Structures are given as structure tokens and as C-alpha cells.
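Of the protein chains in this complex, one is absent; all others appear in place.
Should a chain be cited, it is by its letter among A, B and C, assigned in written order, with residues numbered from 1 in that chain.
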């Protein structure tokens, strides 16, 4: 931590800051420049994040040197984390695809969709049982009934189930049926929910909050890992910007940036990012080219009848083409799909 | 709902859309212009929000006409909602101030702060027992112990207690001690929590999500009111923008805009908006001038020792000056403070 | 400037950086911490802004300590700059109002508007002769003819003329008629135009770019002052955010923040900020409460016939009420209007 003093600070103010640092077990290193005096705090600066140094008289600004996250950082663990779940791997050489409807609507439709995507080599089926909807009047998901349908598909096909957990009170229920738990964008900073899933033994897909910085995203992953669950998969799904042509703006540079900062796998959800089926294939290809470890894609047999997010769902045929092209790009970047 | 057809749509596609609308109990009104044909859906368009019309062949775009919220709208209830809580009113002529520390740190400090602000005419004491913190390593609040301290201050001074609820599992506990429940910015779209507080009999302060549009903010209020709890107070607390000089950007125009769109009271939290004590007084004055029904302000006797958000806390003396000036501005706009 | 080295940097890399600093006439101050080694560059760090230190091997990040602007900073000149122009002052005790139509449409309408606002104590008349319009098919202003109309009003009433300069080739022409030159939001970083107006002897109203940070805004002012023209008036006019209910989001905290960072006067344009006449009065009041030195407000006698920005123009009667209320708030904050 670097503490920059005001140009007109008092000598006594400086000493007070030094004493404060020493009380906290840190050493202070004073450097007087021509325009500013700065104090470097030597030791683990994470202690200082709790201390409102900016409120001390004489302080102009405080600049952190270390990153606020630790367990999820590449510095802490240089090699890639590969997450193993029921015979599949996420974060390894193979780029995994998670496909399915936004919400589970009926057993029949779910089966149809699964039967369309499974033969294409997709091992993960997504489908919402509990849906976070902006309007209280919108379809909120079928709850446990939907979870049972998902589990039935798994039994029949071997596909693994990915579904969202919205409420800590549903943890036991959702864990009973899911192979991977998804934490949605609106819950990225629902810290009690993060703590909850930090204590279970399922891999977690953590979606980036729609206005979360990369640092905040990694801090939320740190919440989960700090509890003991180190099987976290980060998912870029678009951020909120001023433009309204697409639902969100896919932050494609987040992919290589996250891969640099953390050892955790990084996947992309192009469907929610753009919110329009016609742009999903190019965004999926861009994601693979940029180094994503996986794709989360909405597929529906009849998008025009979907109860949620129909306009962004691909039909199975479009999805098959997407997979084929992504597979060839995966090869170029030294992966397979 | 207006459905704009593609310039090159098929006649059959148009008929199919009309049939779809009629199946949903709406009437279709076709209007052929020089450049586009549009179909107006006549009836309650809220039904259509569930229907992915954009996925139908021939559709170029879909434009909603009605606002997606209903119960919270001025159109539904033209007169202002005045919320009464233990002898005080929010949303009436008097602009209310809610003051206190970010987090309850100790009984002594809380008492000191309360004793500093209560004589200034402040009837509401804020203080966090459960704190949503970006880092898992930060102070998370003292939980029930803090709630007890708050209740003890109420007993002694008569000040009403405002505190945050983060987890639906704590609802009974927090309600036992709080007079007003706060839903924080990160939980504005925690729909399960909204549903939960829609079923209790305490007024709710709903803070705007840091990247929530005005529409989304009102939809979250609608969630609470739709459950039966119509005592919702909206709180503008700054939005996330590209600028980094302040913690957030106070969206001051949200105040008169919300007052126009909804009958609910609107208050402002300038402390979290700017995150710097030196800018809080001018933002408080601006808020009163813009028509706010209340202020939520962080006050601490020794900000440099605060366990959370010290840099944005005012000292009691600064706070007293703020109140005095805000009181005079309140008079200009036909209110009192 | 603080240079943070990578945890695994080579000793030789560190020495190379030190030599680089010394070559530039700076001294290097090395501080080895537990987690990172940092090098402080002692001397005028502004030299370093040109040097891509991040590209040197071993460097993790570079943190500036000093602000990038100098002449416009409070540190350079602690007392407020008061700009005198033809008997009026901007930046003094009196809050000035600049009113008029967005574009000058006809001599008659301009005269009508001037005659409506002048008796209210308004000394500055605004009106565009050259209009920056998003569409090439929109009305682009009447050019010199409009400037002549403005000058005619000045002759008759004594009101001073504020008008926009868009093109360096029009500088002589516009200066012939204007008392104050406005640089619009889209030209805030038109550096050639800034240099141009840095060499004239008229005060400049510099509008904040719609996505300009506070630092960039001040750097653009620095461009003008560095050329020798120190009569710059900063104008906050709303920034671009994700919300679409208002045209832009008025960044009200920019007012006290700028007043702290710079000695230049700061005015607010609430009309362009919100783009809706109904919200202008509360935003004007909030601006005065927040410490603005002036207001720039669109007034039109018949907004529904305006050739540009009608929806945000106030009618003279609404404007008179606004002035009266702002005047009373000005008193509360120790000013007059």
C-alpha cells in the first residue's frame, strides 16, 4: 500500500500515520519527493484494506499494490485448475459446451432438446428450475418438478445437469439433482449465497455480475474458494453498457485477461450476452478464438414458444453448425471441442 | 405492443402473428405504411411480455407501449404514498433523515453516534448488523449482537432502527429488532429476498442496484408490492459509470423522474453515492433541492477508526451543518426537514 | 510515479529501469517489500507520462502520483478564477444564467425569447449558429446570419452573446460576433480546436465530453490555458450511462469535485443533461445547491415549433419560476442569482 501525503501535510500527521501502520504490524517506508511525500506500507497490505487511511489527516490518496484476491490468483497457483465432474473435465484441453433451454418448460420439450444436442457431443444440459425474472408476473420456473425432469434426462442419456441456485434455502434440494450449480449474474454479489456454495461439494459456475469489474468478479470467486470449494468456473456473460442494440455487451477481452489473472476455468455465455439468436454463432466463435474453456448456449426446439428468453435461443440445426465451426477454430488455438 | 414487420415479410407470416395474438385474447390492428407494416396488439400487453414475438418469422422488432410495472405506478395510484412507522412519516411534507454508522461496531460507539445525531432532530438510526462486503476477508458485521445494540438505543432514545436484511433466512431475526428493513444495492434483483419482504409488515427501503435502470428499479419495487407490502421506499444511491473519481455517480435526475413515475417515496444516500465525506454535504443539498423525501447519511464519531466505509462518514459537527443547510433548502422547495 | 515490479523480476531488469529513470533526469528510490519491490521516481513525473515504462521487462504496473494537469489545478492557483466579460463576472458571488434557444431559428423568434428572459435579470443569451447534429439531414444552423441576429439583440438589449464554435476555420467569424465561445461536448477532445481557442481573447465555455472522465475534462481545459487563454469556464452537461430514461445522466457530484480540483468556474447545463423540459427545474435547483457558478438553460417561446431540441426547452413562464427558486437556494449556499 502506498500512502500519498498532501503537499501541505504536517510532520505530526506523517508520524501519526507511521504509528498507525506500526500498530498494525507493518513497517513504514518514507520517501520524500520533490512534489509529494509517500509512505510505503511494508507487509501484508490486505490488513490495510479494512483501515480507512483516507480519513486520516494529511492523506491525499491511498494506492494498493497487491491484488485483493489471493486463492484464485495465478500468483498463488500458477497451473490451470481442471475441474473433474462425473467423468468430464472443464478447463482441460477440451472446450466443453453446456446447452439447453433457458427454463425447463415441460418434460417433453426438455427431452426433445436433450435428444437434439446430445448426439452432437454435448455432455452438459442446462435448464432453469428457479428463474430470476425482472417481473413478478413472469414465469418463475417449475422448481423441483423441473429438477426431476433434468435428472430423468441424465439417467437416460448420461448428460450432466447444470442448473441455477437462487436461494440458500434451496441448496439441499438443488444439490440433490444438479451436477454443477450455477450462480446467476444478479447473485454474483449475494455473499450469503456464495458462502453457502463454498461449503458444498459440487462445481460452481459463477456468472459475472452485469456491472462487475474483473476484480469484483474474482473477489466473488474468492468468497467461494475461501470456504473450501475450489471448483469454481467463471462465466463471462456480457456487461451493461450504454448501447442498447444488444441485451448486454460481451466483454470478450475478459477471457484472456481472466486466464492471466486466475487459474480457474473461464467459459462464455454468448446467448445472454447479446440476447439475439442471430448474433450467437459469431460470438461463440469469437469466444473460442479468444481462449474460452467452454460455452454456455441456449438451445430450444421451438424458440417462438419458449417461456423465457426465446429470442436468444438457437434451433438445433443452427447449434450444430455453430459446434462444427467452433470445433475447427478450437484446433487453430490448440484445443478441441 | 407494436409489432413491426420486416420490409420483405410474407403475407402468411403476418397472418400467423395475428392468429398468435388472437389466441392470447388480444385484438390485432394492422396498419400498412409506405415503408413498414405494423401490427398493434390491443388489450393488456403485459400478457405479451412472456411471448417471444421476436422469434416469429417476419418480425423486425417489438415495441412495448405500456410500462411493465403497474401497482407502483402513478397511473395506478396518483396520490403520494405516505409511509407511517411508529409515529413518523416518510413521504409527507417532512424530509426525514436516517443517520448512523455503516456497520454497528460496538455498543459504545453506536451509543455515541446516536447521542450525537438524535438531538439534531434525527428520528431514524441506521447501522449494519449484516454487511455485504466485496471481500470475504472483510468485517462482515456482528449479526444479532449488533441488532440488540440498535434495539437498546431505540429503547433509550425512541429512535427508530433501520438495518439491512441480506438473507431470507434472517428475516424473522431482523424483523424482531428493526423498524425499517433495508434491501441493499447488490440485492435489488435478489427476487427471492424481495418476495420474502413482500410478505412482512415492515416498511422496506429498496436501494437501487448499481447498474439498474429506472424500469428495473420499479419492477423490483413491484415484486414487493405485488406480495402485499405496499410500504416501499425507493433509495437512489449512485450508479456505476466510467468515472472513477467518485465511488459511484449520483443519478440526481432519478429523484424527480421517480416521483413522476411512481407514488412511492424516494430518498437519497449521498454517502454511498460518492464514497467521500467531503462531497456528501453538497450532494445532500442537491438531493433536497431535487425533491427527495429523505436522506440516508453515514455519520461516525471517529471515521478514521470505522470498520467499514470510514472515508465516506461525516463527523457529527459536519452533519449538523449539513442538516441546517438542507433545512433551509427544504423550505425553498415547500418542505421541512 | 511508482513502478511496481513483477514478483519474479530479474535484478538486471530492476537496474535497467533505474538507469532509464536516471537518463531522464529523475532519481530512483527502491523499496523492497515482502511481496513486491517498488521503485519511486523522484522528480517531475510528467516527463514519464511519455515513456512506456509498462513495456519494460520486469514491470508489473505503473502508478502515477501527481495529477496530469497543472495550470488549471487548485494546487497551482488556490484562489477562484473570476472571469470578467463586458461588465459581467462568472465565478464570483453571483451565479450567472445563460438562456436562449438551442439554435437561432429566425430573427423574430430570437428577439421574442431575448425579450422574455432579459427582464428576468439574465445577462447572457445563448443561441446556436452552427449546430452539431447527429444526422446530416437535420437543420445545421443558419451560420453567419444567425450570428448577426445575436449581435443585433446585443446591440438592442446589452445581453452578451454565447455561441458555439465547431470548426477552426470559423474562428475569426464567430469571434466577430460572440462574447463567449462555447466548445461543445463532441469537440471536448478536438485538440486542434482547443489549441485554436487557446489563442483568442474571448472566454471559453468548455462542455464536458459525454464520456469524459474528470481528468480528461481538466486536461482539455489545460490545452486551452497552456496556449495562454486562462478564461475557461467548465460546463457539466450530463454523461452517457446505461439508463435511457433521460438523454444523459447529470453528474451532479462533478460540480463540487471540480471546484475542489480546479480554480476555474463550473457551470451546469441541465437542459442537455436530461433532455426533457419537465426535469430541468429540479436539476437547475440541485445544481445551485451543489455549488454551481452558473446555469445554461434552453428557453423557447414555442418549444413545439423549435427546429432543434424542442422537448428540452422551457417556456419563459416556467423559466421565471425556476430563476426565482434557484435565487432562494443560492442565498442558502451563500450566493446570489
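Note that contacts are C-beta pairs under 8 Å (C-beta built on N, C-alpha and C of every residue); 3 or more make two chains touch, one makes a residue touch a chain.
What you see is a predicted model, and the numbers here were worked out from it, not measured in a lab.
Novice: In the full complex, which of A:86, A:199 or A:282 touches the chain missing from this view?
Specialist: The missing chain is touched by A:282.
Novice: Check each of C:9, C:46, C:94 or C:148 against the chain that is not shown and name the one that touches it.
Specialist: Going through C:9, C:46, C:94 or C:148 one by one, C:46 is the residue touching the chain not shown.
Novice: Which of C:144, C:167, C:318 or C:331 touches the chain that is not shown?
Specialist: Spelled out, the listed residue whose C-beta touches the missing chain is C:167.
Novice: Touching the absent chain in the whole complex: find that residue among B:31, B:199 or B:321.
Specialist: Final answer for the missing-chain contact: B:31.
Novice: Go through chain C and note every residue touching the omitted chain.
Specialist: 46, 49-50, 52-56, 68, 132-140, 166-169, 186-187, 189-192, 194-195, 210-211, 216, 219, 222-223, 226-227, 240, 276-277, 303-307, 309-311, 313
Novice: Need a quick check: the contact residues on chain B for the chain that isn't drawn.
Specialist: Listed in rising order, the touching residues are 2, 4, 7, 29, 31, 33-36, 38, 40, 42-45, 63, 65-66, 75, 211, 240-242, 244.
Novice: Since one chain has been left out of the picture, which residues of chain A touch it in the full complex?
Specialist: On the chain A side, contact with the omitted chain comes from 211, 213-215, 239, 241-246, 249-253, 255-257, 260, 273-274, 278-279, 282-283, 285-291, 325, 328-329, 332-333.
Assume only the chains that are shown with their structure count from here on.
Novice: So chain A and chain C are the same sequence; what rotation in degrees superposes their CA atoms, nearest 5?
Specialist: About 180 degrees of rotation relates the two copies.
Novice: What is the identifier of the chain with the smallest separation between its Cα mean and the overall Cα mean?
Specialist: B
Novice: Measure off the straight-line distance from the CA centroid of chain B to the CA centroid of chain C, and report it in whole Å.
Specialist: 31
Novice: Counting only Cα atoms for the centres, state how far chain A is from chain C in Å.
Specialist: 39
Novice: Express in whole angstrom the distance between the two chain centres, defined as the mean CA positions of chain A and chain B.
Specialist: 26
Novice: What are the residue numbers in chain C that touch two or more other chains?
Specialist: 211, 241-242, 244
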